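The chains shown are only part of the set, and none of them has been moved.
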Amino acid sequence: MKITLAEIAKIVDGKVVGDESLTVTGLSGIQEAEEGQLTFIADKKFTTYLKDTKASAVIVPQGFALDDKSVVQVDNPSLAFSKVISALFEPYTPSFKGVDPKASVGADVSLGKDVVIAPFTVIDDGCVIGDNTIIMPGGYVGQNTHIGSNCTIHANVSVYHDTRIGHNVIIHSGTVIGSDGFGYTQQDEAHHKIPQIGHVVIEDDVEIGANVTIDRARFNQTIIRRGTKIDNLVQIAHNVDIGEAALIISQAGVSGSVNIGKGAILAGQAGIAGHLSIGDGAIVAAQGGVTKSVPSGEMVSGYPAKPHKEAQKVNAALQRLPEYVKTIRELKKRVDELEKKDK
Amino acid sequence: MKITLAEIAKIVDGKVVGDESLTVTGLSGIQEAEEGQLTFIADKKFTTYLKDTKASAVIVPQGFALDDKSVVQVDNPSLAFSKVISALFEPYTPSFKGVDPKASVGADVSLGKDVVIAPFTVIDDGCVIGDNTIIMPGGYVGQNTHIGSNCTIHANVSVYHDTRIGHNVIIHSGTVIGSDGFGYTQQDEAHHKIPQIGHVVIEDDVEIGANVTIDRARFNQTIIRRGTKIDNLVQIAHNVDIGEAALIISQAGVSGSVNIGKGAILAGQAGIAGHLSIGDGAIVAAQGGVTKSVPSGEMVSGYPAKPHKEAQKVNAALQRLPEYVKTIRELKKRVDELEKKDK
């Protein structure tokens, strides 16, 4: 790779401040970059890394320049950098073509144009798979499941029967969609399984990480709405409804019948108790344990989760508690003394 | 689906209060139900949903009636509703029959009557599989593993060698049974693997969710006893003993050599440190981090986990800590003042 900053500026619709003819020979993150490479800062809060980076040029936000390095100014440096990558690097191309003779396709299956079914993948009876979708090795797609166009289902994914998956969906390896919800009725000290006759709906433009579990609904549907992104090892229980463009970070867990609003964020290892609502744009901090519904736009943290600013105030006081305890003891002595004298 | 309340009452051994001839055309949860549908409330604490439900009829606990809707009274509405589902909906039937020619069955394998081995599943040497058990696609059953009758092992499950699985066991996709326990001895700054020569025992009527991990024992066995139900993404370490009819909710983690009592409940994301006992019927609240053994019947929460009522009291006080800090500061000033005057 060899490209001038002028050419980079053209790709990202940006403006060079510095040497337009400077040639960069690689791309890297700001901390790992070496001489000759191009890097970026997503926004001004990362400027602290700039003084140490070995990168030769940096894609920066508008209005930002450097004394000692050439920069390319753009509206959204992170997006710009992705564009550079897409322009310069050939995307990964799978080795498999069409329905591999080592795959197994059931009865009444409808496959779109240029579908790829890799070896040792089973497409069960009655499935419908859209154009350009690829199911990588070791996948299982259960009966009557529909998958849209331009999807990538990575290796060893298990999709149970009757699932509905939209277009442009990416599902990473080991993920399980449509397993039974955790539902039992207790009778005579035994747990009796409640039939889980609903299904799972994954809308367009959703990406789901590796080893995620999304349970089918008891009735009706568990739904992940358009544009939501789910990280690895996340648990989504039965009858959950996740709004559009939400972000569910790794190892978060969402209990049964929870509603999560549009654009909401669950940070890593957060947990939401059953039947609650997380409002549009709300944020649950990492490891937050939510025990009552969260209004739109609110950020909560801790266990039990409360508004984050309040939690921080409480936590700051808590850190000094041993000090306060000393003060209380001293006060007690001094009041004892005052009372003694008073008598 | 079209059925009268009189017929529903017959299925669930219940009593109609209202219009026996009312026909319902579908089943649903109380919040999602539409007109014409039948729903239920599990117990009286859910009555708050009744005023908003669009359902036309409701299965309710004994002694409960509604002014504006017909109900069917039963002892256990949740169980009754499951019976309605089982009576009216055809259960899922797998597409595979017998040993699929695309499966791989090793030497000295004993298969019961009507066993189904789906495509791309490997049954390794010396396995014994009971009548009517189905192993879905992409499964691996290791050497000398025994699986009982009427089990369903969903797609892409991995069972290591020498595992013992009882009858009527359900294991969901992506789950791993019998991987090595996490055991090392430190010597010369390196971790030396401790051989894990034990195995895993899963008794009858156990259900295990998706992407669960259950490690084999260092010696002897890791055991999940009869009727216990395990949710998705749960970790069970080596040499754990889980009593009968326990419930282990999603993302809980149980460290090595822990004993969990009969009917105990670990809520979501709870964690138990090694070598502890959780007593019969004890409950660990969601995200609880247990660092010492829990007596039978006790409920604990928080980190480090303590009796839940105590934890709630502490937590309530904690929320007001910033207030108390103010009070302490005021008191200090007032005592200073009193002492000054006193001199």
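Chains: A and B, in written order; residue numbering restarts at 1 for each.
Note that contacts are C-beta pairs under 8 Å (C-beta built on N, C-alpha and C of every residue); 3 or more make two chains touch, one makes a residue touch a chain.
Model, not experiment: these values are computed from the prediction.
Peer 1: Please state: how many copies of the shared sequence does the complete assembly contain, given 2 in place?
Peer 2: Every protein chain is the same sequence, and there are 3 of them overall.
The rule is simple: only the chains that are shown with their structure count from here on.
Peer 1: Which whole number of Å gives the spacing of the CA centres of chain A and chain B?
Peer 2: 25
Peer 1: Okay, in this complex, where on chain B does chain A touch?
Peer 2: 27-29, 31-32, 76, 78-79, 81-82, 85-86, 89, 91-92, 95, 102, 118-120, 136-138, 154-156, 170, 172-174, 205, 207, 209-211, 227, 229, 231-233, 245, 247, 249-251, 263, 268-269, 286-287, 302-303, 315, 318-319, 321-322, 324-325, 328, 331-332, 335, 338-339, 342
Peer 1: Over in the complex, which chain A residues touch chain B? Could you list them?
Peer 2: 104, 106-107, 120, 122, 124-125, 138-140, 142-143, 156, 158, 160-161, 174-176, 179-180, 182, 184-185, 187, 189-195, 197, 211-213, 215, 218-220, 233, 235, 237, 239, 251, 253, 255, 257, 269, 271, 273, 287, 289, 291, 303-304, 306, 313-314, 317-318, 320-321, 324, 327-328, 331, 334-335, 338, 341
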